[in-house]
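Shown here: the complex without one of its protein chains, the others still in place.
Moving on, here comes subunit A:
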Amino acid sequence: MAAQQLPSSPPTASEPAADGLCVDGLNAWYGQAQILHGVGLNVGPGEIVALLGRNGAGKTTTLRAIMGLVRRSARQLGFRGADIGPMPPFAIARRGLGYVPEDRRIFTDLTVDENLETGRQPPRPGAPQWTPERLFELFPNLGRMRDRPGGAMSGGEQQMLAIARTLMGNPHMVLLDEPAEGLAPRIVEDMAAALLALKREGLSLLVAEQNLNFARLLADRAHVLAGGESRFSGTMAELDADPDARDALLAV
């Protein structure tokens, strides 16, 4: 296996800049079970990076560990020059790192507008700024149901709302967990277009994904996980050329 590329050798495409996310030697636990074993990855400013792996590879756990939502330890856990390792989740979010979970976790009792309000944070210099009106331009569906409770929305609408809610925090970077999961093919394309629009605004994204084709639509680079360990890091072209990494990705 060409496994041990990470974390010993520095990543290729962009250096772990002071204004990106830089993770090294990340371990995470659910109860007694250690799920992540020394995961390393980095995301530069304005980049879209895909976090790839099969079911159960540890993608979700990696994102949750970065946010501080599971018990974790790391050699390095830097975001825009700050060590977020000791921080609780809310403090990480307030440094401009957003998170959209796999299961969306919309507040079902709250209306669309109220859901957006829960994500609101003050404007952040250097990061794209969002208002409900701007978000409704990005996701026109939402604008037509501002008073609808989150529980009465379709899965696709909830996904848009989950992303919009996180954007209300004016983040520099968003961790997105399987944004296209369960969406109809046409909506998947809309989603990819919306995410690329976000990139043009200057937002960086780390997108956990099983679907290599969706990742290809978006990503500049990819990290591959298997069994809670890093298996590959490089550009999409390098990924296609690496048989071991492709093995780790083949759907079960």
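Annotations
As a working rule, contacts are C-beta pairs under 8 Å (C-beta built on N, C-alpha and C of every residue); 3 or more make two chains touch, one makes a residue touch a chain; residues count from 1.
Keep this in mind: contacts and distances are computed from a predicted model.
Protein name for the hidden chain, per its UniProt entry and selected from "ABC transporter permease", "TPP-dependent acetoin dehydrogenase complex, E1 protein subunit beta", "Cytochrome c oxidase subunit I" or "Oxidoreductase probably involved in sulfite reduction": "ABC transporter permease".
The chain not shown here is touched by just one of A:Asp19, A:Glu114 or A:Asp190, and that residue is A:Glu114. Across the entire complex, the residue among A:Thr61, A:Thr166, A:Ser204 or A:Ser233 in touch with the chain not shown is A:Thr166.
Only one residue in the set A:Val23, A:Val43 or A:Met67 touches the chain that does not appear here, and it is A:Met67. Within the entire complex, the positions of subunit A that touch the omitted partner chain are 25, 27, 29, 31-32, 34, 37-38, 67, 69, 71-74, 88-91, 93-94, 99, 101, 105, 107-110, 114-115, 117-121, 165-166, 169.
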